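One protein chain is absent from this view; the other protein chains keep their places.
Showing subunit A:
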Amino acid sequence: MLSAGCGLGGRLQLPEGSAATSAGASVPRTSWASGRKGLNPTAAEGRRGVAGVCVGAPAVGAADSAWLLHTLRQAAMKDSLVLLGRVPAHPDSRCWFLAWNPAGTLLASCGGDRRVRIWGTEGDSWICKSVLSEGHQRTVRKVAWSPCGNYLASASFDATTCIWKKNQDDFECVTTLEGHENEVKSVAWAPSGNLLATCSRDKSVWVWEVDEEDEYECVSVLNSHTQDVKHVVWHPNQELLASASYDDTVKLYREEEDDWVCCATLEGHESTVWSLAFDPSGQRLASCSDDRTVRIWRQYPPGNEQGVACSGSDPSWKCICTLSGFHSRTIYDVAWCQLTGALATACGDDAIRVFEEDPSSDPQQPTFSLTAHLPQAHSQDVNCVAWNPKEPGLLASCSDDGEVAFWKYQRPEGL
């Protein structure tokens, strides 16, 4: 039996000669207590932090080559995602979202306890540097850092969005954006730093402009979706906004003569689209859904070589890849690493998965392979996965169990 497991309370147990020990994976020994009730280390060992899948003795039989291939694949993926540590970020409630600051030194987490926490490293462990309370009356659903790293926006079910200004380790709420009729589901800062987008259960997407004096002004209220809007994200280098909704579609918006308009609607998902992520170049968009698939969409500008039709001057978007059959439950989040191009997913089956594009695949019809699969990454639904923007392979995840986990991903050999 090949297996690797991490116990709670900082003890790392690894079988002799396993790849993780030889790679010298460092594990923080303090900083998190077993704040979970009713868990004893032995029961936890089997469930928590299993990096890979337990593989039994291979069946002898040349005919079963498919099974053998599967086994070898599983073995190769065994240590591709290794647990570095866990913190009980939002005890007795859910941790909804995580955001790394642009420098990659701080991680903001938010949760059902109405608080935002800022985590930083101290030696080998992660500690809570600040707690932002008194900002919201209800669950904080998402947080987002400004591109300069000096501001943090928090979107809450109390229908407001708070803007916090960073002053060393302190954060001060400088503005509260109001206007949505009910729960704000997401907030995102444009790469230029001048624009902010929010979206809500009231089916609208709001675009705000910030000036030099930190004054926020609403530039547009977009009522294109027909249901609850779950997520908004900006394009990495164009002024293009994308939104995902309970109405099963993804919509794209751009500015046209002082106003924002919906310039594309991406249809294809069969259920709620929960999250979106652009690839490092911004040419492709990944969406994940309650229909248990991840779809990759590609932008085709007018006059493109592939002959994809466009209406007017707006580019067309086509679904070029669908990852199905990998997830057994709703996929709540998808994150595209801006450094390595790896795609991570957060699933309702408590697992984290990582996919990488096959190097030889056709850019117009790419294929992605599963390079890491960690069942029981958390003890409940995984709500968010976030790649560190500076350290390749460093991944953070959070869950309904209130915990934040840190992982080291390494692309397995031969996959």
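Note that in this section a residue touches a chain if its C-beta (ideal position, glycine included) is under 8 Å from a C-beta of that chain, and two chains touch if they have at least 3 such contacts; residues count from 1.
Convention: contacts and distances are computed from a predicted model.
Hidden chain, UniProt protein name from the list "Translation initiation factor eIF2B subunit gamma", "ER membrane protein complex subunit 4", "Protein LTO1 homolog isoform X2" or "Checkpoint protein": "Protein LTO1 homolog isoform X2".
Checked against the full complex, the candidates A:Asn223, A:Asn237 or A:Gln380 give a single residue touching the omitted chain, namely A:Asn223. Against the chain not shown here, subunit A presents residues 178-179, 204, 217-224, 258-259.
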